[in-house]
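Only one protein chain is missing from this complex, and each of the others stays in its spot.
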């Protein structure tokens, strides 16, 4: 853990300090549970009620909220991003020492940077390349020809199939699998014929990939994940998907084959996206939505239904089955107005 | 496999026996396929039709069904729980011998109980603690400072990140990942800033965690799983979620960050729960439902739509797009009643 004065934090991170610059802090905390040697932050208005009672040394706020601070304020136009940077600086990642653990099995043809850390029981196959300061967690497997750029970290038990390429400064969490065969099967008279998956997976720089997320290799061309893409846990990305830079995808999303997603999109949890679609830049999709057509315009899209009391919802569903018929009935009723039945008028 | 007479089972498990106490049984079976040396059970009324033909030595039933038994009956107010206990007693788990496999890589500072079993290719980092009679399956990884309480069993290939704490008598299935970073990212002008995930995961006693389920570490405070919580496979639990005691969650559920779920809840398969919500005790949510608001009262909730023939459903969906308009049209029609159009009256 590092230590700093509020004045040092303000100078280092370009913040306006309202309060005593000589107060020392050693960590970060939530508004509610902050000790007097910590920095807290207000990013979600939901937690504003805790601002008045916080015991933090200082709170990261935007200018509008600074007046409500009863303790020191560190003012930023983007307090959450400033918090993220300060937290990373006060709580640095443990450093993994360079070197290859003796239990690791590394092919003689693999090129491992001297500054890289290769953990216990790692397997690195022929011609793989591991860049400077890379960390490969215990039990991870790099297939033949896989390549990992500088400063990327793999947690325990990550799989890169042969030929998969990952850029610099990426983080891959435990259980992630990159480069398994895409789901390519051709129907023939007596069953399925496997379609060889000959492409690979190419991941840009600054990408984070969550635990147990899977990204399949392409059928012929590659599956491509752009720079600064952020993927949560248990996402499934099928073959030949392309995801544009800065797009963030929440947990449990499934993206079908050959779909292209633009840049700076935000995809909510458990969304399903069909195959062969084009999603424009700056599209947001709310959680549990099905995207079955291309979305060619930026905007927010949804098709999810929030929970109701189950008995009430059961009646809605029963009615849904007759919705088409209801439209007909209303049309019939309206028909009387525009073309009234003489018998009743 | 153990062996017992029906009389011994009745005595040991507090059951009323209707039948010959000296008949011997060696295992359990379904009603349909039972051999004469097995005990069966009737818990789901769906299978009552098999009661008359079963060849089991005895059937676990409640008092109401005992009269329908043509073989011996072991009567319990809760035949399924009684079955579970008898099955566990007749079919004990294989015992893993104490000791650390020579291929395991265990840091010198880790404390491993002498009665614990550490399997092949396990990795245990600095300062981790493994309690009495714990079983660590092959290829599992315990990060620095992780702690596992007595009698807990990890299957093959489980990951506990650094500092994760698991209670006593838990079962963690293969591929489970506890303590990966939560999905914390702050948007800045030129892309995402990673928000350090400084909390941990704390799992109570008697918790079961399914295969490939992921539980993220907290952003600042911990993610907390209460005692006797039962989690099926492929569940995703985000940072700072808190789950109350005795809650059971079926497969493929996703729970977003900072949501609190009460005690004794039952969450169906593939449910999605949004972030920052409060779910009361004793809430049941049916499968494939979206929970996007807090549920403050016990009850059963749903928003899932059962499958229809696809052509019929397509018409419903087309109509849904015009539902708002339909309400307007009905309002217009009703308008004639309360404010009748003079031309038609």
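Letters are used for the chains, namely A and B, taken in the order the chains are written, and counting of residues starts over at 1 for each.
FYI, contacts are C-beta pairs under 8 Å (C-beta built on N, C-alpha and C of every residue); 3 or more make two chains touch, one makes a residue touch a chain.
Everything quoted here is computed from the prediction, not taken from an experiment.
Contact with the omitted chain, checked across B:171, B:185 or B:202, is made by B:171. Note on the undisplayed chain: of the listed residues A:54, A:76, A:212 or A:247, the one touching it is A:212. Summary of contacts with the chain left out: across B:64, B:95, B:189 or B:310, the touching residue is B:310.
Of the listed positions A:21, A:94 or A:306, the one in contact with the omitted chain in the full complex is A:306. For chain B, the residues touching the chain absent from view are 27-30, 33, 43-44, 46, 78, 80-81, 83-85, 87-88, 91, 94, 101, 103, 119-121, 137-139, 155-157, 171, 173-175, 206, 208, 210-212, 227-228, 230, 232-234, 245-246, 248, 250-252, 269-270, 287-288, 304-311, 313-314, 317, 320-321, 323-324, 326-327, 330, 333-334, 336-337, 340, 344-345. Residues of chain A in contact with the chain left out of this view: 103, 105, 121, 123, 139, 141, 143-144, 157, 159, 161-162, 175, 177, 180-181, 183-188, 191-196, 198, 212, 214, 216, 220-221, 234, 236, 238, 252, 254, 256, 270, 272, 274, 276, 284-286, 289-293, 295, 299-303, 305-306, 308, 312, 315-316, 319-320, 322-323, 326, 329-330, 333, 336, 341, 344-345.
To be clear about the criterion, only the chains that are shown with their structure count from here on.
Between chain A and chain B, the centres computed from C-alpha atoms are 25 Å apart.
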